[in-house]
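What you see is the complex with one protein chain gone and the rest in place.
Take a look at chain A:
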Amino acid sequence: MSARRALKAVLVDLNGTLHIEDSAVPGAQEALRRLRSAPVTVRFVTNTTKESKRDLLERLTGLGFDIAEHEIFTSLTAARNLLEQQQVRPLLLVDDKALPDFTGIGTDNPNAVVVGLAPEHFHYEMMNRAFRLILEGAPLIAIHKARYFKKKDGLCLGPGPFVTGLEYATDTKATVVGKPEKTFFLEALRGTGCAPEEAVMIGDDCRDDVGGAQQAGMRGILVRTGKYRPADEDKINPAPYLTCENFPEAVEHILKQML
């Protein structure tokens, strides 16, 4: 333990870790307050394709969490950062509710394509527009590549299949910006001045949260809430730094053993 660098940043997943849908994980608000008393920078990270930071902030403060907007980092933020870095103008195939996170980015005469979960845009005409741009050299940025998701009336295609189709047609590879991509975690840390070795990620998705974070050089704490299923911790290599019951327990561990 003494060989490790001091812990300076804690990344926390949202849905499944801090709250489950519209209810906070019991004791999580207090645990967050205790975490803030420590000398660490906290960031709240999530894959989303249609919730703007404002929406997330509203939900979290409504649940009693003390959070500032700048502490939230989403896959949409990651996409935006990439667009700014590359200085490109995107064709945004994203949900209307996600547009606020792209305010200030020029979209006239696009030379990049961003694909999120946007069924209303995945029709033939729009797909052809995106295809032609990419064929002409526009970078393809995928918020994430989920194959499908569950809705009340059944399974629905995610953005992944459409991104794959565009990759095949143009013989290019998309840059995927969401978890579990390494760049997601590195980008989340970028404003904190902390290196991955000085950070820990707390999440309920063993592969996307913990596995992804550890691949990026961070330590990962898997919590047994949300989408966790027994023996998930055996599915990644290396195994999670720690598996514990929930976010409050993870915070206790950090305060007692990692500072």
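By our rule, a residue touches a chain if its C-beta (ideal position, glycine included) is under 8 Å from a C-beta of that chain, and two chains touch if they have at least 3 such contacts; residues count from 1.
Following the convention adopted for this analysis, contacts and distances are computed from a predicted model.
Between the names "DNA polymerase epsilon subunit 4", "TIFA inhibitor", "Phospholysine phosphohistidine inorganic pyrophosphate phosphatase" or "N-acetylglucosamine-6-phosphate deacetylase", the one given in UniProt for the chain missing from this structure view is "Phospholysine phosphohistidine inorganic pyrophosphate phosphatase". The chain not shown here is touched by just one of A:Arg5, A:His70 or A:Arg132, and that residue is A:Arg132. When you scan A:Pro26, A:Gly62, A:Gly106 or A:Pro119 for touch with the missing chain, the hit is A:Pro119.
Considering the full assembly, A:Leu155 is the residue among A:Ala68, A:Leu155 or A:Leu259 that touches the omitted chain. The missing chain lies against chain A, touching residues 119-120, 122-125, 127-128, 131-132, 135, 147-148, 154-158, 160-162, 164-171.
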